[in-house]
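Below are the structure tokens for one structure; questions will follow.
All protein chains but one are shown at their positions in the complex.
As written, the chains take the letters A and B, and residue 1 is the first residue of each chain.
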Amino acid sequence: MEVLGFLADGILMALEPLNLMLILIGVSVGLFIGAMPGLGSVNGVAILLPVTFLVPPGSAIIFLAAIYYGAMYGGAISSVTLGIPGASTAVATTFDGRPLALQGRASLALVTAAIASFIGGSVANVLFTLFAPVLATLALSFGPPEIFALMLLAFATFVGLGGDDIAKTVFSICFGLVLASVGYDQISGAPRLVLLDISGFLHGIGFLVLAIGVYGIGEMLWTIEQTRGEVTTTTPRMTVSGMLADTKEALARGWKGTTIGSFLGFFVGVLPAAGATPGSLMSYGVAKMVSRAPETYGRGNPDGVAAPEAANNSASTGAMLPMLTLGIPGSPTTAILLGGMVIWGLVPGPRLFTTETEFVWGLIGSFYVSNLAALIINLAFIPLFVWMLRMPFTILAPMIFVLSITGGYAATRDMHDIWLIVIFGLGAFFLRKFDYPLAPAVLAIVLGPIAEPTLRQSLLLSSGDPSIFFTRPIAGPITVIALILIFLPALKYLRRRKPAAAE
Amino acid sequence: MHFTKRGFLGAAAAATLALAPLPALAQEWEPSRPIDFVIMAGPGGGADQIARFIQSVVEKNDMTSRPLVPNNKGGGSGAEALLHMSQVRDTDHTLLVTLNSFFTTPLRQEGLGIDVETFTPIAMMGVDPFVLWVHKDQGITSFDQFVEEVKAADGEWVMGGTGKGQEDSIVIAYMAGAYGLKIKYIPYDGGGAVAKDLAGRQVMATVNNPAEAKGFYDSGDFVPLLAFSDERMESYPDVPTLKEMGHDFSYYNQRAIVGPPGMSEEAASYYRDLFTRVYESEEWQSYLVSESLSPLWMDADGQRAYWQKQVENHRALLAQIDS
Partner (left out) sequence: MRKGELTTAGLLALFSLYLMWKSMELPVGYIRGEGPGGGAWPFWLSLIMLLSCGMIALNWWRGKSPASRSDEPLLDGYGWRTLFLVGGGIIGFVALVNVVSMYGAVAVFLLYYLRFLGRHGWPLTLAISLLTPLGMFFFFEGAMQITMPQGMAFTAPVFDVLYEIIY
């Protein structure tokens, strides 16, 4: 097969001494950047720039891909050890990763995340290699109505995520969606919900501001208050045999989530507007939905770590596809990658695959190598991250607060957002006391900015006729499935109520 | 011809610098901390790419003692960036990369209280023309045919753009007004998303900067029908301009570097010198060609006059859209 030949060349190119060295450095750097709350692969660009002047463009983009992979693995580390999702793609990882860490099983959570990430990345790489052009066409057939239907499906998979109190869950979802609409109305081009007319709200409320506030400040305050400052996360000493046991357990208890995440994540990641975050959220939701013991999710189920982690790696690879085949960014990082290509004198677009064969396949080859390198380096660093948890809580806690504030600033560059983080944190502390589930709000603030504009673009297309979501060949079935999933729990609930009422 | 133009521009720039007051003193000022390089748009868009390209040229040739640090402030169509510039404390270490929202946003959001004419002109790096594109499967090859098809669609002709009041919507509104077209306009959140939905035929036509559509033009998917430039573009010599059609209208996106109000004269002349060198660099000159930007070098007074003219133009254009 022609493709395999190209791929072999690409992998060989990635294994050249200079490129291999760049991959190892890139993955390690990415791992640590990704592990910092607030920083992500986007920030890796700053490190990249000087490097691009020293090495050929092919090596530069391989270095970038390595940082990208490393950061994807690193996101799980802050989710598990600090309980703060460092990037929106790692939100779902906190749901089960954090409980595992609190049970003293941080190493199991980290090993599961690493292995699931590797498998997710590998599946995505293979799919990418074999089906890139076909998938590019598929990606183009998703217009606003299709993306909106997909968002509806993402919400549907999360119906069961909230607490027992339905009113509070509904409140939380709507709260997140409303916060997402603060700042600017894309459709009419007018400022919107500029709260108290403070200009800082003009750029909206970012996902990270809410997530760092809720998890980095609110949840930490709650933990300190609940445990009276005596947090004991009895983490066993890390040994090689312990790691091996964790690996076995991770494979045994996380394979289902890994499988779901790998495939679902990839297909959602391929769609330009969606990206890795909805992919990882949907995978978590689906894994929980098909699980025989859904009640164990959120309490430290390795499947709940594996699904989103496999998905976000798989989706991040998928997100490279529209970039390479069409020249369209699927995420901020790929957007900057595209800018990089222009700087290096390449023309991103549909012809890149044919005119710059060596470059494209060198990059794809580096995906394979980076993925493997990231797995090994990540596993090697796990003892270090677990060791961090052994620090006295009176040192760890202020460090987490400091990381939350500095990381928050690094991401937004605005003191206004830092104050918001503090306000959200204190608010979240009280809401947590009254059992308001806050995860739905955090998810809603990620999905809201995709859902609302696509809904309204669709209705503009159809002159205000909502049937557009049912009549289009791809949007129709997705919408129907999403609606069934949303109303299924309600129907079940009613049917259970009926016999009870008859008695 | 191209060469002489460049030479002329360089000479003009040098002359401007020589005329600047106290050149000796101006050379002494140097930035002492990283330079906040504010971008009026989110990451990935045209303005962002240009800013990062400039940053890399500066970095590569080691032109400054402190780095330019890109800082995306795209909120509220650039209102966020303009407010940041007008409130910034360290006026000597802050620069803004602008597009035309520099003119339109203060006009559309008068509550901001921004007067762009108080800003400090630094450099005009070039202007970006606009082109009307359709997908090849639409089967349209000329602008006349386009006008016919749009009229036949009777209000069902869908075009994508980056939002009401944005550059492309101004162009579309003018075109629609001039030819009596009824167009359904769908706003997207960036030029890349617009190009993608034209490639997927979710929308029927767009008005984009050539840089954003270039990849699809090279592959033959996009067909350019009309340019909104003053003269025919070098990269698209067969595409007629709206001016040839008898309408006195051309529209460009400015790619300029601007300092905040109150920047000291020493710092301003340091940056003017810096960006003159960037402008004359081989990298920037070939970028102008590859991205189909038009050169429009001006000195500081020229820029001030240009701003004044643009604010007036945009006031009139926006009034037309709203009516």
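Note that contacts are C-beta pairs under 8 Å (C-beta built on N, C-alpha and C of every residue); 3 or more make two chains touch, one makes a residue touch a chain.
Since we're looking at a predicted model, the values are computed, not measured.
Considering the intact complex, the chain excluded from display touches A, B. Residue B:Ser32 is the one among B:Ser32, B:Gln87, B:Thr118 or B:Ser286 that touches the chain not shown.
Which of A:Ser117, A:Ser181 or A:Thr479 touches the hidden chain is settled by the complete complex: it is A:Ser181. Although one chain is not shown, part of chain A still touches it, namely residues 33, 39, 43, 46-47, 165-168, 170-171, 174-175, 177-178, 181-182, 185, 187-188, 190, 192-193, 195, 217, 221, 224-225, 228-229, 392, 394-395, 397-399, 401-402, 405-406, 409-410, 413, 415, 418-419, 422, 425-426, 429-431, 433-435, 452, 455-456, 458-460, 463-464.
In the full complex, chain B makes contact with the omitted chain through residues 32-34, 36, 65-67, 69, 90.
What we mean here is this: only the chains that are shown with their structure count from here on.
Distance from the chain A centre to the chain B centre is 33 Å, each centre being the mean of its Cα atoms.
Chain contact summary for the complex, chain B toward chain A: residues 42-45, 48-49, 52-53, 55-56, 59-60, 71, 73-77, 79-80, 83, 108-109, 112, 158, 163-166, 184-189, 192-193, 195-197, 199-202, 214-216, 218-219, 221, 290-291. For chain A in complex with chain B, the residues that touch the partner chain are 42, 49-50, 52-53, 139-144, 183-184, 186-189, 191, 199, 202-204, 272-273, 322, 326-329, 332, 334-336, 338-339, 342-343, 345, 347-352, 413, 453, 457, 460-461, 463.
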